[in-house]
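The structure appears below as C-alpha cells.
Omission of a single protein chain aside, the complex is shown with its protein chains in their original locations.
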Amino acid sequence: MLDVGIVGASGYTGVELVRILATHPQVRLTVATSRQYAGKTIAEVFPSLNKRIDLCLENHSVDELISRADFFFAAVPHKTAMDIVPQLLAAGKKVVDLSADYRLHDQAVYEKWYQPHSSPELLAEAVYGLPELYREDIRRARLVANPGCYPTSVILALGPLLRAGFLEPTSIIIDSKSGTSGAGRAASAANLYCEVADSFKAYKVGGTHRHIPEIEQELSLAAKHDVRVSFTPHLLPLSRGILSTIYATLSEAGNNADLHKLYNDIYASEPFVRVLPAGQQPATQHVRGSNCCDIALERDHRTGRIIITSAIDNIGKGASGQAVQNMNVMNGFAEETGLMGAAFFP
Amino acid sequence: MLDVGIVGASGYTGVELVRILATHPQVRLTVATSRQYAGKTIAEVFPSLNKRIDLCLENHSVDELISRADFFFAAVPHKTAMDIVPQLLAAGKKVVDLSADYRLHDQAVYEKWYQPHSSPELLAEAVYGLPELYREDIRRARLVANPGCYPTSVILALGPLLRAGFLEPTSIIIDSKSGTSGAGRAASAANLYCEVADSFKAYKVGGTHRHIPEIEQELSLAAKHDVRVSFTPHLLPLSRGILSTIYATLSEAGNNADLHKLYNDIYASEPFVRVLPAGQQPATQHVRGSNCCDIALERDHRTGRIIITSAIDNIGKGASGQAVQNMNVMNGFAEETGLMGAAFFP
Amino acid sequence: MLDVGIVGASGYTGVELVRILATHPQVRLTVATSRQYAGKTIAEVFPSLNKRIDLCLENHSVDELISRADFFFAAVPHKTAMDIVPQLLAAGKKVVDLSADYRLHDQAVYEKWYQPHSSPELLAEAVYGLPELYREDIRRARLVANPGCYPTSVILALGPLLRAGFLEPTSIIIDSKSGTSGAGRAASAANLYCEVADSFKAYKVGGTHRHIPEIEQELSLAAKHDVRVSFTPHLLPLSRGILSTIYATLSEAGNNADLHKLYNDIYASEPFVRVLPAGQQPATQHVRGSNCCDIALERDHRTGRIIITSAIDNIGKGASGQAVQNMNVMNGFAEETGLMGAAFFP
Partner (left out) sequence: MLDVGIVGASGYTGVELVRILATHPQVRLTVATSRQYAGKTIAEVFPSLNKRIDLCLENHSVDELISRADFFFAAVPHKTAMDIVPQLLAAGKKVVDLSADYRLHDQAVYEKWYQPHSSPELLAEAVYGLPELYREDIRRARLVANPGCYPTSVILALGPLLRAGFLEPTSIIIDSKSGTSGAGRAASAANLYCEVADSFKAYKVGGTHRHIPEIEQELSLAAKHDVRVSFTPHLLPLSRGILSTIYATLSEAGNNADLHKLYNDIYASEPFVRVLPAGQQPATQHVRGSNCCDIALERDHRTGRIIITSAIDNIGKGASGQAVQNMNVMNGFAEETGLMGAAFFP
C-alpha cells in the first residue's frame, strides 16, 4: 500500500482525488490538507464521501506532513505550488503537481504568462504528465506536471495530425467550451448559479488565456516546428465537461491520408482515449466523472478543413483522473487502476 | 464468475445495470436484450461504455437466451415482466425483477392499481428487495421484487419510526421530488428538454400514483397496523435524484425519544444508508450515481411534527444499484461489491 | 409621468424593477442607487438593459436623492430598509418596501424572528401589499410592505379556504420549493453554480424560516383565529420560480363544498391569479418572468385532505412584479400597467 497525501484536498480537484483514491486498491490516503476546513472530517465537508473515507482535514505545514505519506498530490493554485513542491522533492517524495507551475519548459514563457518562478531549476526535470505521450518519462519521474484541462483536450486531439505533418501550420483554431467547475470553489458573484445557469458566453477572447503557451509548447513539440494557435474558451452551463472543436487546414499529405486509421492505430491500446466511428460525435455527458477522452474527426470537403472534436471531464482526464493515472505510472501500478469507471448515463 | 443476463438493457435502468456490472469482479455480463437496438453493440448505443464492455444487444426470446446466463435482471416495464419472469424461474434461474409486478403481496391490490396479474401464484414467494429490511429472505430467494424508487426513499426514512410506534398513524404526508429519468427513455413531447428544464411541477396529485400501495404495504408491515399516507410526486429539472420530505406527528413516546440515536443504531452498519448529523440536510447531488440513501431528521417544536428528509439516486438505490445489491445478497457475494463508488462532486 | 426612485437597484429584485419600469408608460425612472456599482451605467452592470434604459447608478444618501423622485421602491435587505423608509415618508414620498421590515403588524413577533425595530410606530400604518386582499387599503397607503415570496404563494392559495372556514385549523403543511435567485446576488460559495446545479435539498427545516410568522399572520387574519403551520423550504436548481404544495384536512363543510367554484369566483376578475381547471397542475415555467400566480386544487379522497399547489415567479409576483402592482394601485394607474407580459415558452 502506498501512503498518499493531498495538499489542497477541499477544492474541486482535491475532492475528486479523494473520491478516486477512496476505492483505489493499492493506495491509502493518509494526509489531506485544507486551510478553510481544517479540523473537519472529509465527510462533514463533502457528504458524498460519508462512510467512504474516514479522515480529518488538516492545516499543517509541509514539514509536519511530510513524513506521513510517500507520495503527494499538490492540488493548490499555481504560485502556491511552487512553494510546496521543492520541499516535497527534497524530502524524497514523488509528486504530481496539478497546477501550472511546472508545465512550461521555458522559464521565460512561464514568467510572461504567469509571474516570476521561484524554482526554475525544476522545469527541466519536470515531466509533462500526459501518459499517452510521455509514459516512459513519467515512469521515471520524481515530479510530474499534470496538464491543464483545455490542453489535455487539445493535445490528444491534434497530436497525431501534427506528428504526421498533415496540417497547415498556421491554420489551427481551437474553440473550447468548459463547465464551470474549472473556475474553482471560491466564493464569487460571477459564478453564482443565477449568473451561469441559462447562459453561455465566451471569455478571455483574443488569445489571452494562460493555457495557450501550454498548448503551443506541446503542439510545437509534436509538429517539430513552432505552432501558434487561436484559442477561445467559453463557459458552459454545466458543472463538468470540456468540448473542444478544432479547425485546421489539411496539407496535401493530410488530404490523402486515412485519418481514422491513423488515430485508431495510435490510440487502439489506450484505455482512456476513444476514437469515435465516423458520424458519431463526442458529448461531455459520455465522459463525465470518468478519465476518458473521446475524439471524432470530420472533413469539410467544401473548405479543405478538418474538424476535430474532443470531449473530456475537466476534473477527470482534465485534472484529478489524469493525476491518478500519472501516480499509477510513477509507482508501477496498472495504469488503469481505480479509473475504469464509466460515466453514468443519463 | 456468475454469468448474468439483462432483459431490457437499453432503458435507463438497463444501461445503469450494465455500467455497474462492467466493473463488478464476480460477474460476467453474457446477455443483454433490446428490441429497439438489437444488432448494435452496447458502445454504439451508449458511447459512455465504449472500451468498457464489449457486447451486442440482441432481441431473442427468453427461450433462446435462457441457457446463456445463470442469473437475470428483468428491466422491462410492468406487465411485460410478468410474461418473462415465470419462464426464467421455471428454467431454474434466479431473478431480480425491477418492475412493479411482484412487489405487492396482495393480488387484489395489484389488480386495482395496475391490471390483471398473470402469475399471482408467485406473489407469495417473491421477496421485497430492500436488503436493509429483508436481507435474510433475499439471501434465500429465487425471485426478488426490486422496490420502486419513491418507496425506497420513503420506507428507509420512515421505517424506524413506525416500527418503534413513534408516529400518529394517520398523520403521514410525503412530498417527493424526482429527477426526470424516472420517466424513461421513450420518445415523448412532455419530457423534451425544453418542457422540463427551467420548470418544476407536481403530478399525479391527490393520491393517484401507483407507488402508493407499495409504500402503504411496507409502512403497514413496519407499523403492524394499516397505514394510509398522502403522497405527492413532483418533477425536478434534474436527470437523477429523489428527495422525499416526510411530515408526521410524533406520538408521546416519539416525542420523548432520542430519534437520532434510534436511526444511528439501526443503520450504523449499513454501507448504503447514512444518517446525517443534526443540522445537515441531504442533497440529491451527494448520492447521484451511487447506491446511497441519506436521511435527516428534524423536529418542528412549534407543531409537534417530525420532518424526515431522504435522498437517493432514483436509478441507483432507487433501481439498478439496489438490484445489484440484491444480486450480491442472493449469490453470497459481499453485499457492497461493485457499489462502493461515491457520487462525484460537483 | 411619475418620477420613481429605486434604492438598491443592483440586486436581483432591483434590476427586475428597472426592467419592468423601463417599459411602463406612466413612469420615469430618475434615481437608482447601488453601493457596489455606483458610477456605472445600468447597462454596464446589466447588459440586458443596454439600449433600454439610460441611467447611472449612484451611491448618494437618501437626503441627496429625495428631491429627485416622487415615489420610491426600497429594494434593500431588512434592517437596512428601516433606516431609509422613515426618511422617505417624512419627506412626503410614497414607498413600497420590498424587505420584511414592515410586513408584521406585531412588533414583538418581528423582534423575535428578526431584530429590534427602529420605527415600530410605522407598523400600524404599513399596509400588507397583497392587492388581491388589501386593494383598497393599498390605494390609500403611504407605505406598503411588499409581501415575501413564499408567503405570496401560500396566502393566495390558502386564503379562500380559510376565509370560508373549510379547513381543520391545525392540519396545514406547506412544502415550498424556490429557485436560487431568492438567495440574492452576494458572492457566496454555497450558491455557486456547481453547488446548486444538479441538486435539490431542503433548508431551514423544522419551523425556522423567517417567512413563517408572515404566513401565519395572514392565514390567521383570513381564518379569524390563530393558525400555525409546518413550513419547509427547498432549493431548486432553477434561477426563478416558487412552487408551494400545501396539504390540509378539509372540515365537513369543506368536504361538501365546490372548491373550484369558490376559487373561480374569488379570482375571476384578477388579472394575475389564474385558477387552473381540474387535472391541470401549475408549473414554474408558465409564470417565469411574469406577475402571475397559478393555483390548482386536488382532493385526496383516500385521506380527506386537499392539496393546493401554487406557482409564482419569486422575483415577479413574489417581489418586483407585485411591487409595481402596488405602485400602480397607490398611484391610481390601471393595476396591470406594465405587468401583462406572459412568461415565454419554452
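Lettered A, B and C in written order, each chain numbered from 1.
The definition used in the following text is that a contact is a pair of C-beta atoms (placed from the backbone, for glycine too) under 8 Å apart; a residue touches a chain by one contact, two chains touch by 3 or more.
This is a predicted model, so every value here is computed, not measured.
S.K.: Among A:P25, A:G92, A:G206 or A:G332, which residue is in touch with the absent chain?
M.R.: Answer from the full complex: A:G206 touches the omitted chain.
S.K.: Using the touch definition from the top, which of C:A38, C:A278 or C:M340 touches the missing chain?
M.R.: Candidates C:A38, C:A278 or C:M340; residue touching the omitted chain: C:M340.
S.K.: Have a look at B:Q115, B:S188 or B:N264 and name the one touching the chain we're not showing.
M.R.: Reading the full complex, the residue touching the unseen chain is B:S188.
S.K.: Which of these touches the unseen chain: A:D54, A:E136 or A:D198?
M.R.: Missing-chain contact among the listed residues: A:D198.
S.K.: Taking the entire complex into account, which one of C:R35, C:R52 or C:H301 touches the absent chain?
M.R.: The missing chain is touched by C:R52.
S.K.: Of the residues A:A296, A:I315, A:V329 or A:A342, which one touches the chain left out of the display?
M.R.: In the complete complex, the chain left out is touched by residue A:A296.
S.K.: For chain C, which residues reach the chain that was dropped from this view?
M.R.: Missing-chain contacts on chain C: residues 12, 15-16, 19, 22-23, 44, 46-52, 181, 198, 239-240, 271, 274, 276-277, 280, 282-283, 285-287, 289-290, 292, 294, 315, 340-346.
S.K.: Touching the missing chain, which residues of chain A?
M.R.: 170, 173, 175, 177, 194-195, 197-203, 205-207, 212, 228-230, 232, 234, 236-239, 241, 243, 245, 247, 281-286, 288, 296, 298-303, 305, 307, 309, 311, 346
S.K.: Could you pull out which residues of chain B are in touch with the chain that's been left out?
M.R.: Touch with the absent chain occurs at residues 12, 180-181, 185-189, 191-198, 237-239.
In the analysis below, only the chains that are shown with their structure count from here on.
S.K.: Would you kindly say which chain has the C-alpha centre located farthest from the C-alpha centre of chain C?
M.R.: When every chain centre is compared against chain C, the largest gap points to A.
S.K.: Rounded to a whole Å, what is the gap between the Cα centroids of chain A and chain B?
M.R.: 36
S.K.: Could you grab the centroid distance between chain B and chain C? Build each centroid from C-alpha atoms only and quote it in angstrom.
M.R.: 39
S.K.: Report the inter-chain centroid distance for chain A and chain C in whole angstrom, where each centroid is the mean of the CA atoms.
M.R.: Distance between chain centres: 46 Å.
S.K.: I need the residues of chain A touching at least two other chains; which ones are they?
M.R.: In chain A, 12, 181, 198, 239 touch at least two other chains.
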